[in-house]
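Got a structure for you, questions after.
All protein chains of the complex are present and in place, except for one that has been dropped.
Let's look at chain A:
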Amino acid sequence: MAATNNMLNFEERPSWGSRSVECFEKLEQIGEGTYGQVYMAKEKRTGEIVALKKIRMDNEKEGFPITAIREIRILKKLQHENVIKLKEIVTSPENNKYKGSIYMVFEYMDHDLTGLADRPGLRFTVPQIKCYMKQLLTGLHYCHVNQVLHRDIKGSNLLIDNEGNLKLADFGLARSFSNDINANLTNRVITLWYRPPELLLGATKYGPAVDMWSVGCIFAELLYGKPILPGKNEPEQLNKIFELCGTPDELTWPGVSKIPWYNKFKPARPMKKRIRDLFRHFDRHALDLLEKMLVLDPAQRIPAKDALDAEYFWNDPLPCDPKSLPKYESSHEFQTKKKRQQQRQNEEIAKRQKLQHPQQHARLPPIQQTGGQSHAQHWNGPGHQMNNSQMAVTGAPSHHQYGKPRGPPAGPSRYPPGGAAGGYYQDRGGQSSGYSSAPYPSQGRGPPPYPGNTAPSNGPRGAAGGYGGAPPNNYSQSGQYGGRGPNPMGGGGNRNQQYGWQQ
């Protein structure tokens, strides 16, 4: 093969090929994804701020990762104001093409929905919730019309800029589908808490309705203030769904008994639908819409287009104009994490002092009043790597949330072997969010510490997902408050599984 000439383009816009990443100045890392890091960067020539998502190419036995191919292929096809824009792809000049790095260049977004919702003291107004929901549905409708299933709709994948625009991001799990749903698709998608019953029951033929279930979960979460279906593993997730939506039968969901794992997971006793009961304080139109989204039978679940026509969006208070929304200080998981690390170190010092004064120990530690954020680190599974030096103290009972004497011990040993809460695919990816994508769908932000969702409602739900996406980890399932605030130190250990699930 003839030697190739230098193909890196430093010009403004080559007619073909890719520019070099040198066209951008990396400002700071804002996340850690499965592919690699995500950076906030400035285009040198224009000064425009962008997000650079690295696609790691080393250690790939099969060349360019198929997850990246899917994402690029789909993003190149989708052009919509509510879908994240892939601006271009640039290459790193350091190495040769095969070993070098590839970066996806995205428009920069300030927040993600989860991060925003978790801001201490922040409460969304009704017009604001309507505004976000409307944009979410508009973007999703566009995807579905273009025959793309997102398959990982969750708060941390909904990016929001300071103009109030919401955009769907992280298409690393997305798939094209054809209307003749003959292809078998994997049911191992969508973060557990947002995963629809048909996937939990093992369906391999499915369509846009899977995304609509996730939308329903997010909608309820926005109104309720916390995740509504925080299952620890797949059977429990299904059970939580049945507790809320009732148990399915052939009458309410024709064909349900033929879904692969129906008999395995068939509920022991029939349960009634309790959506209206549990969420009775929701406004009438919101409840009407929610009920249509959280329909067990995917065939009867409301499509995005019809949801946009719901009374909810056309009754007072109307959805507000995105531009009228307040501007928030930019927050990214990675940045807030730094702050939290600092905060935690202070806490550790405080705790050490407390240990020396055991009589104070039963009291509510002052740090726990500082709001949830600070805890996320402790209970964030992968965080233990950083905690090593502090193990002696992190193991102390003073750590327990709200001073309760029970709860798992801290430190790595607190994770039960095999991650009991990890469900069937506990080795699947941890958090993925924002621009990055895990090879496996993550299974949630970590279950609440106590069964039955009695977690303190203001419990920390981790940091903003933002651009980052956590490295996959084995612990986030069992981490007490794990999950949402992925830990960049955890390292992407699961990349070799990238090919495991796809079909």
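Note that in this section contacts are C-beta pairs under 8 Å (C-beta built on N, C-alpha and C of every residue); 3 or more make two chains touch, one makes a residue touch a chain; residues count from 1.
The criterion applied here is as follows: contacts and distances are computed from a predicted model.
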| item | value |
| --- | --- |
| The complex's invisible chain, by UniProt name, from "Probable cytosolic iron-sulfur protein assembly protein CIAO1 homolog", "NADH-ubiquinone oxidoreductase chain 4", "Small ribosomal subunit protein uS9m" or "Cyclin family protein" | "Cyclin family protein" |
| Touch with the omitted chain, as defined above, among A:73, A:266 or A:305 | A:73 |
| Option from A:18, A:162 or A:252 whose C-beta touches the chain left out | A:18 |
| Sole contact to the chain not displayed, among A:63, A:121 or A:326 | A:63 |
| Where the unshown chain meets chain A, residue by residue | 1-2, 4-5, 7, 16-18, 57, 60-64, 66, 69, 72-73, 76-77, 79, 89, 91, 96-98, 102, 146-147, 175-176, 178-179, 499, 502-503 |
